[in-house]
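Part of the complex only, each chain left as placed.
Order of writing sets the labels: A, B and C. Residues in every chain begin at 1.
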Amino acid sequence: MWSKSSDAFLACEATFEAAKIILFGAPFDSTTSYRPGSRFGSAAIRRESYGIETYSPYQNRDLTECAVLDCGDLELPFGDPSAALSVIETQTRTIWDAEKIPFMLGGEHLVTLGAFRAVAEKYPDVAIFHLDAHADLREDYLGVPLSHASVIRRCWEIVGDGRIFQFGIRSGDREEFRWGKEHVQTRMFDLQGWEETLEKWGEKPIYLTLDLDVLDPSIFPGTGTPEPGGVRFEDLRRVVTGICQNARVVGCDVTELSPPYDVSGVSTMVACKIVREMLLALGHEG
Amino acid sequence: MWSKSSDAFLACEATFEAAKIILFGAPFDSTTSYRPGSRFGSAAIRRESYGIETYSPYQNRDLTECAVLDCGDLELPFGDPSAALSVIETQTRTIWDAEKIPFMLGGEHLVTLGAFRAVAEKYPDVAIFHLDAHADLREDYLGVPLSHASVIRRCWEIVGDGRIFQFGIRSGDREEFRWGKEHVQTRMFDLQGWEETLEKWGEKPIYLTLDLDVLDPSIFPGTGTPEPGGVRFEDLRRVVTGICQNARVVGCDVTELSPPYDVSGVSTMVACKIVREMLLALGHEG
Amino acid sequence: MWSKSSDAFLACEATFEAAKIILFGAPFDSTTSYRPGSRFGSAAIRRESYGIETYSPYQNRDLTECAVLDCGDLELPFGDPSAALSVIETQTRTIWDAEKIPFMLGGEHLVTLGAFRAVAEKYPDVAIFHLDAHADLREDYLGVPLSHASVIRRCWEIVGDGRIFQFGIRSGDREEFRWGKEHVQTRMFDLQGWEETLEKWGEKPIYLTLDLDVLDPSIFPGTGTPEPGGVRFEDLRRVVTGICQNARVVGCDVTELSPPYDVSGVSTMVACKIVREMLLALGHEG
């Protein structure tokens, strides 16, 4: 009777049983060092998703035909990163127990660590494809090890050398780059080489973590640490679609939309469209 | 397991059966003549309501103890006022059939007409308490009779003379005021006299329609037609609480929050708090 | 004596008799489904036009040397699309009766229908060149046939198959694209192929309708339904200049600037510059 609109992301209302992918939000930004607000990211993506279509002319697929459930946002304690990561880890494990793919919406980039801990436990041979403007390889940030600026370093502590592939990186301190040269593979400034890397990695599992600030701030100003000189929307769309279609993605996340800085609303639409394309590419049969 | 937050207004999640009050949104603003955007009003009120408490120290009551159900937003066709009003009217009738109080969130002020048609059918002796900066008594606006600037005139066509009581009015054209003198009771500039009017009206039913622009734009800038010189928050809070507690309110609405113009978010918080106080006052057990 | 600045678009102050092109605004947005505000588009274009020069180094022409009259905005009834379209149609006919080219500034894209009805009556063999992010081919939108999302479908009902050429389309539902394949020619994602299409069409009349959201939202965020992945300013500038110079354009419009969402003012400047280039290209003598 009531035509009440759902609060799920675009048509992502499968039953838990039927769902192949579980979408959920991790609204946390307590370690953001420059401009906070990414805590509102997942809610904004969900809410504004009705501004785009469920159908993608790029892939000729429709979200109404995919088995995705949007479970909403986790309730995370502000000011306690360790506890927040535990909640995320636990929930991700639940999704894995049910044999579904976790798709997390940030929040700041630190939230990746919670999800990745659970994924790496289940898939010890997993690799990380990391799309970002920032290397995120610091040992710590102002003495704090659980920081958005250290998240990939923390992930490295789990998987070790040769398992992290970075693309689009254009910012970091000298030490991060020095350290990175020895421990991770980094493509500077653009996203080139992803296909070769993917091919080499083959059938082994991949966790895809996307910090949306890899995009140029002309198209994605609404983020905590905008870094000029980034990639274009079309570049990113093609790469994430390619990875999601061609690799064995066992988990992924999209982070760092900060709605208070998205004054025109365009950054949120960008996030919505990227998430839609990833879901469609992940959710296709065969 | 999932701590997903509800998309209902603050704790308004009673079952339909148990609910005494049914809250719903009417996201429509197609006739707005100056600055559109009130279509986003009800959703913003719902979403930002978690920024205030469920408990009111003014009334020493808590929304968690009230039987209210928020049914979400109606789906209304933009650009077709007549069809939109029909949808509202039909839904309001459903609420009445179930012997509950309809509480509508706008949307522009025209939506009142849809709800009031249903209410007046059930309660032919109903009066309107109308709090607003604008008289809304035009015969038509640029030839269009179904306009936010004519809504109270349209309501008068249903109930006739002596049944409409306006408060806070400070804008209109000369003709509206001339016509109004003969057909409605108008308190100019402030809200005084509401208690006397209420007392005279006695036990008979009342429909309360609140255009939030009755508030001074210093506290409520986020509206389509801001009019300086309005009443203060405390004045309005006291009056709506008083009416909801002491009169036989059989329906009500709160309209004209326009989030795109609420750049600081304060107007939305004002709307949330006024709605909370009204719900608490209506929902108490006497 | 008084140096009062005109409220016409940049130097467009020819007499009606002398004017070759008549510029006018259609401030209407009642059917906008996502973010309203395009009603303010034409006024903003006019007002901010003094921020650019009358001279174009691209074409080495100056608006002071073109015969254009800006007649200002039409007065359109909000909330009544049918009546609004009638006003637009009537006014366009007046322009045609005087053998001048109508150049309309939106407003939402639905206004095209009013102008096109008049144009198609005079030029039954006219084709539409349609630059847009959205296909606009829906049968209706939430049951409303006169909608910005259906405007090209309504135009098709006038001219039939083989007469509508779309460019830059990157959004729509599955059904629109399916239907479109049989009835219109659609270039997806970019503007390529316009020269070939133009050549084939030859000397026959063309109506050019430009929904500015064909541009990427990085350069044009100020619109009702921003869709990432669009064309660049330079691409659009070249194409509209090319069409206006080389085709027999008998009418045109530029729609969907929504100033409330143009927080930096850049979208408005984009619209001003595109309009200037189109006027210069249309207004040149041989």
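What we mean here is this: a contact is a pair of C-beta atoms (placed from the backbone, for glycine too) under 8 Å apart; a residue touches a chain by one contact, two chains touch by 3 or more.
Fair warning: this is a prediction, and the values are worked out from it, not measured in the lab.
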| item | value |
| --- | --- |
| Complete complex - number of sequence copies, 3 represented | 6 |
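Methods note: only the chains that are shown with their structure count from here on.
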| item | value |
| --- | --- |
| Type of subunit A:subunit C copy interface by residue overlap (half), same or different | different |
| Centroid distance [mean C-alpha coordinates] between subunit C and subunit A, Å | 38 |
| Residues of subunit C touching at least two other chains | 35, 261 |
| Touch list for subunit C against partner subunit A, complex | 34-35, 169-174, 177, 188-189, 216-219, 221-222, 225-229, 261-264 |
| Residues of subunit C touching subunit B in the complex | 29-33, 35-37, 39, 75, 77-81, 83, 141-144, 146-147, 260-261 |
| Footprint of subunit C on subunit A - complex, ascending | 50-55, 57-58, 62, 216, 218-219, 233-234, 237, 263-266, 269-270, 273 |
